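A single protein chain has been removed from this complex, and every other one stays in its place.
As written, the chains take the letters A, B and C, and residue 1 is the first residue of each chain.
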Amino acid sequence: MTEFEPKIIAFVCNWCTYAGADLTGTSRIKYAQNVKIVRFPCTGRIDFMLLLKSFGEGADGIIVSGCHPNDCHYTSGNFHARRRWIMFRGLLDMLGIDVRRIQYSWVSAAEGAKWADIVNSTVNTIRELGPYTEYEKVAGYLEKEAKQ
Amino acid sequence: MSKIGVFICHCGENINATVDCARVAKTAGELEGVEYSIDYKYMCSDPGQTLIKQAIKEKGLTGVVVGSCSPRMHEPTFRKACQEAGLNPFMCEMANLREHCSWVHDKNEATTQKAIDLVRTLVEKVKLNKPLYSIKVPVTKTALVIGGGIAGIQASLDIANAGHQVILVEKDPSIGGHMSQLSETFPTLDCSQCILTPRMVEVAQHPNIKLLTYAELEKLEGSIGNFKATIRKKAKSIDENLCNGCGTCTTKCPTKKIPSEFNTGLGTRTAIYVPFPQAVPNKPVIDKENCSYYQKGKCKVCEKVCPTGAIRFDQEDELVEIEVGAVVIATGFNIMQPSEFPEYGYGKYKDVITGLQFERLASASGPTLGEIRRPSDGKIPEKIVFVACAGSRDPAKGIPYCSKICCMYTAKHAMLYQHKVHHGKSYIFYMDIRAAGKNYEEFVRRAIVDDEVNYIRGRVSKIYEENGKLIVRGVDTLLNAKPVEIEADMVVLASAAIANPGAEELAQKMHVSYDSYHFFSEAHPKLKPVETNTAGIFLAGACQAPKDIPETVSQASGAASKAIILFSKDELSRDPLIAVVNRSPAPVFSTCVGCFMCASACPYQAIGEELITNRQGKVIKKVAKVNPGLCQGCGTCVAFCRSKSIDIQGYSNEQMCAEVVALLNND
Amino acid sequence: MQTENYLIRKPSLEKLFNNLIGSGKTIFAPKAKGKLALFDNVKAYGEITEDYIVTANSAKSVVFPRTEKLFSYHKSKEKTEITDAANSSFPEVILWGTRPCDAAAFIPLTDTFNGDYKDIIFNSRREKVLLLSFSCNKSDDYCFCTSVNSGPGNTSGSDVLFTKLPGGDYLAEVMTPKGQLLVRESIDLFEPKPEEDKDRNLAVVANRFNQKEIQAKLQNLFENPVWDDKSRACLGCGSCAYVCPVCSCFDIQDEAHGNKGTHLRCWDSCGFGLFTLHTSGHNPRETQSARWRQRILHKFLYIPNKSKIAGCVGCGRCSRSCPADINILETLTSL
Partner (left out) sequence: MNELIKKAVALLESDSVQVIIGYAEGTGTRTRAIFITRTADCENLIFDSRCVQNLAVYLTKSEIKKLGKPAIVAPIPVLRSILQLAVENQITENDLVVLGITPQSELVDFESFAAIEAFLSTHQIVIEEKYQETIREIKAMPVTERFAYWVKELEPCFKCYACRAACPLCYCTRCTVDNNQPQWISVASHPLGNLEWHIMRAMHLAGRCTDCEACYNACPMSIPIHLLTKNMLQDVTENFGTYGPSLDKLNTLSSFKPDDKESFIR
């Protein structure tokens, strides 16, 4: 049996984390291939619905990352995002959606090493948690024959 | 039908060393909607770009994905190439195969697979891209400067000298601000008025500056390039065109005992008054609150003595509407009243004064003509105690921040005192000496060494009067925290610099944000220190945070240059990656329900209202409308909109969803 | 077929259930959930509740699931592969505890799916369903089955109808060959027909209106204030349609995941504003009252005009579940 390779999607802002991940590249710091980045203008733009969609489309884990508080390119997008995440996380937790599968972080344009660390530690966490079978079962309901 | 071109760059060996570029290009070619795909050594090179341009023309591509380095590196390059080939530049996207893939992974199958995933994701995005065009906004080349202190004066002169019109609004009867009240300035000890008054006169005489004193901003509407400001010109009760500034009225006015604001209450003025002799404009106003005629209905002495008949008792406030393209806020600061600290005895003991009052005592034009005399008995103090941080850096009772200027002016005060009262003794209680500035530390050293000012590191716990002396009790923390007690003749409190009392209201009128201390907030603490979060509104001076004169002047010039840059073009051209509110067929018109939660979330006040009317002009619904001049494209509103009625161009809901789906479905 | 009547004793009924479960059949029966009873998959006899007038949900989902996969697809640049659900085999389902109204509802429902087009999936599912109904011994203000050609002991639609007798034993009326087969398989549980009068053991449901009269009236009632009056409180949800055992409107949805996806038939309701919204923005049923009118006309005019029977079985579910207490009987009796 081949080892479980987690599918992880990263939602990052253009100004801090995307640039930070660029720095990881220019610094040639290695990290796992499992994480793939989608670029947003700002964490404020990251709709909770996209996180929901990611699980529905088979993500095992999600990274959401942007500028540190007070460093937002748009001054307050990350503050809005933070509130949204607090509420969303609470709701997911209530519903039994494993909040350990979503890693939120602040990674600045200067934190190339931190980005690599976030990626690697998230991949390790998800590897330990294993594939998100509970959610896949729910999402793949139609693939197996409907009971009714 | 999409015809996407995929161009995979080897970046020499930078990408190709770990990613099988040829296979990425081949796999991309098999994707639905991909018309053409190719890999090449250097896509950003001339031949590489030519490859793209040719493909656009020959294959009729509707979109381009370049798989190469970070878009932060070469997005402009490739978008320009597309534009040159006749494709809208916003139909080009980049997959980051270098920084996010080849450089961070080893050479193996998974790395190539990741590159394929990234390319597929961007292919799905670009299919949904729409041609976008820069946004043009016309610019009114007039600046509104609010506040006529040194910041406002400097900004006005700079903008006016660049050839643009300036409207300078000052709430007091004269421009000059706090700087005009100062005696000498640190660290050079040159006379404040001597350097300021010529600037004031220059403002008054400048053909490009329209000066509105005794006036305040009533309302500000519009956006960058096209603001509409309403100014309230308070009634001066004077016909300014007739008044020649002879001053007869002010000498004859029978109400003479009004504490002078300019002299911080240490002197008096009349009810019809010019705040200070060098005032600009040098024409009086009637202080209605204190005028016998306004209060009791009789007097009119000024009217009788006025040789030109310029007195107008029936004058009313006037609202003036002006159109401006940029606003500079230069409303300055205020002094915290030390009466909030009863232990210092301010207000209780006449000879406990503030630093600003000391400035007036030390000023040659002040109430004592520059002699340091006690307010209580006019005696020259033999011993004087200065208390630094009288309110600053005191989270418990005062303000938590450092007022920044006090260390320097206290040193200056002690120095001026020593220069004027040679036998006097001066003490300064301080917490730390903060003298970061050109020649500042040297200045403080001079006070300590040359002028023998006694610096005591410690705080004052109590000041009380005993036998005609002010007993200052404190502690010297450098001498094993030994209690210190000084019998002083006079105490000067370096009271904290705080925001103006009307700052919050003004900020709300202008939709600029402010911090918890009510100082106006800059758009970015490092990179946009003079901009506010509202485009076209700039900050100068101490309204943003306490600062000294050179800093204020620099920032004022900075703000002025921002306005001048804005005025350098006839229209503004902006990136079209902004939010838009949707439109749908009648009778819905827009799915926006007008809850305006987006407006409250927008950091730029870019969301306003739009009324949708029917053919008869009846309002059907009120929906949100994004001002393209203000929107910066953060997309916070988009994630916030429950009905998904607002979307952001370039990062649209459809595009982002397509990316998520494509990224996670690789078969 | 000639009806066969038996007696089945209370303990035997449980044995019958166990025999069915033992033979691997899927059984749906009323299960208590709070104050409600819901048709649900049951595995043990003890899970079944007897304390219900009708279940809150109808039994129609066994033949017309709220989400039916019609086909799935996988597309590439060259071709699109389709897997048609019509080719799949559907499970045998026993509906245990349907009321006569529930059973009767299968008739108009089956008609709908067998008009111009014979729906393969629906029919395949329908063939596999066995209806073991129980007569009503309770009713409430919402029931009006007797006004729409049904009744508390009506046998139409059921394969077997059980009627509880004093003492707890049941009269079993076997109506169809499918029912016969079931009885044959457990024949030792059935005893000869009792002498008890069935009707005496049924709930009383008063006749509230004459369906034919209503049908006739509706011909000329398209514009009438009654629609506004009776629908004013309507919130525009789809609850009435979704609990209705006859409502069969559906929407086609594609669920795509990249290059693959499924083509779905999902329940829809004429109560939704979106139901008739055109792309142009025009909505022929602009208001909730127009939608309420459609619901009534469809059930009591259009369906009877076409298939001779009403599109309503008088179960009263729509009224019971309406969050705004809109009562269909009230509308019908005030026409």
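Throughout what follows, a residue touches a chain if its C-beta (ideal position, glycine included) is under 8 Å from a C-beta of that chain, and two chains touch if they have at least 3 such contacts.
Model, not experiment: these values are computed from the prediction.
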{"item": "Touch partners, limited to displayed chains, of the chain removed from view", "value": "A, B, C"}
{"item": "Residue among C:N57, C:T110, C:T163 or C:T331 that touches the chain left out of view", "value": "C:N57"}
{"item": "Residues belonging to subunit B that touch the chain removed from view", "value": "584, 588, 591-598, 600-601, 622, 640, 642-645, 653-654, 657-658"}
{"item": "For subunit A, residues in touch with the removed chain", "value": "48-49, 52-53, 56, 69-70, 76, 79-80, 82-99, 103-106, 118, 134-135, 137-139, 141-142, 146"}
{"item": "On subunit C, residues whose C-beta touches the chain left out of the figure", "value": "33-36, 38, 40, 56-57, 61, 66-67, 140-142, 232-239, 241-243, 251, 253, 255-256, 264, 266-267, 269, 272, 274, 287-289, 319, 321, 323-327, 330"}
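FYI, only the chains that are shown with their structure count from here on.
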{"item": "Cα-centroid distance, subunit A relative to subunit B, in whole angstrom", "value": "36"}
{"item": "Multi-chain contact sites of subunit C, meaning residues that touch two or more partners", "value": "257"}
{"item": "For subunit A, residues contacting two or more additional chains", "value": "57-58"}
{"item": "Complex contacts: residues of subunit A adjacent to subunit C", "value": "57-58, 142-143, 145-148"}
{"item": "Contacting residues of subunit A [partner subunit B, same complex]", "value": "5, 7, 9, 14, 18-19, 21-26, 28-31, 33, 36-42, 44-48, 50, 53-54, 57-59, 70, 73-77, 80-81, 84, 116"}
{"item": "Contacting residues of subunit C [partner subunit A, same complex]", "value": "26, 41, 61-62, 65-69, 72, 88, 91, 255, 257, 262, 264"}
